[in-house]
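In this view, the complex is presented without one of its protein chains, the others remaining in place.
Letters A and B mark the chains as written, and numbering starts fresh at 1 in each.
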């Protein structure tokens, strides 16, 4: 594995999930693989789960880890070519990425979208240039349009907790006070669509009018603006807010009640409830769900270690 | 040991001090104990000594360490229950603590008081919720009302440097330009009162009128507003500023001279001088003391490693 950026970077969702679960049952089996190998984690934005779980995964594999907060420990990066650098950016991504690639065997990068210009964000320019110039395998720690470690974690968690061979999984939009990226729902959607192709799940997306995700991520999904209809018979409900893709970054007023609560869950098959965290309590999701027996959010966060570890393991195996 | 928050978390001050001194003489004896175990250090406020010495202690025990600056690397935490999270807090302590507990075998937390509302600070709400929700042993790296690693360090240092069986120890208030928490003096007082019960020290507190600490921490201590009287025959003088507990967080004008200097120390038994650091030179404590032979402040700071290491060792032993 040379990069981990989208679901296209794995051949089989089923296989990578099984490999992750094997690591979970025996975390220190591959310490020789990471010996004398260094993981560099580059954060252009804040992180809690990703930061800690990826460090933990690397240490489980015997790797060294170096963390770099580029917004604070380092400096502003230029990404455009052919401009005279006489402004506020201090270093070009060509040099910064190449240099970090010299010090690290594998790099991880987190970079959020600006939510101003859809073409710019969806071009994944920064991420692609980072991959191009650093010369080593790169793990996405969340990019403008995707959060693949989260989606792999989610699939691991669904696999562990399913009670039927092919569970019904519903991605349900929820309210928020801020305009959030589409990265988590995009990524979840593309992983679930692939899992559906593999016969692992049945996938539905429910969102208010205007909040449709890009077609590039949702091919094969059942898409609806009727929350109650979508939830019927669901085995897993994945709650998440996102801003509009069509009117890019917009937040529309939604008159109906989309906050997830036990009343809405009544039509499900005693659905387990998931969220990538951080979650706004009683705005996205009711406290009664989060503190109740059907919440998987902590177990889901816990599985971030195994998602990261299987990705790093595959990269290390190719490094030789 | 499931938590290290106050003196109540140790059975015997004498025993824990002896165990720390044994580690000091042989720092790497327990490297197997920490193998594949991870310490997470969570800082909601700045730290130098605590940050470095606790990392060092964990590495001496063979542990991995992950450091999280929650004010910068992460985000603002909500602690109240039953509110709609539509404001500036991004994550509830219930989730944040639980998630960190999934990635770490032991957690350390630093959180200063706000010094606005005494009930709130002294309830130790954040700290108690962190312990409750994280599900793993927790070491206080200083909380609103206590700094137990500092106090254990102080007792180790007194034990190493005493020339009499039962030295007289004086906690002496000193001036400062800012309103400081009572955490260090509270903690020092409760540890010295316990040490006095065990027959290890004779403990006196000297402070100006209005600066009395809470009774909960000072039971058994001799308390005086006369600095010169208190210092007579002292073997150790522990200098520290704090703001008022009674008029919570207030700083009164003090007419007498409470800055510690060699002239005031003349009535002592060639007392050794201690301070938790950072110290304001020539405001709390004279440079002549700090740069002279009777200062223990650097040795005291150095002992922070062994205080942290004995606490982590005891926690690791119970983890099995």
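The rule we apply is simple: contacts are C-beta pairs under 8 Å (C-beta built on N, C-alpha and C of every residue); 3 or more make two chains touch, one makes a residue touch a chain.
Keep in mind it's a predicted model, so treat the numbers as computed, not measured.
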item: Residue, one of B:76, B:177 or B:266, that touches the chain absent here; value: B:177
item: Residue of B:6, B:38, B:53 or B:268 in touch with the missing chain, whole complex considered; value: B:53
item: Chain not shown: contacting residue from A:14, A:98 or A:267; value: A:98
item: Touching residues (missing chain, whole complex) on chain A; value: 36, 38, 40, 64, 66, 68, 70, 72-75, 78, 81-87, 90-92, 94-96, 98-100, 102-104
item: Those residues of chain B which, in the complete complex, touch the missing chain; value: 27-28, 43, 46-49, 51-53, 55-56, 59-60, 69, 72, 177, 277-283, 287, 290-291, 297-298, 301-302, 305
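Keep in mind that, in the parts below, only the chains that are shown with their structure count from here on.
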item: Distance between the centres, which are taken as Cα means, of chain B and chain A, whole angstrom; value: 40
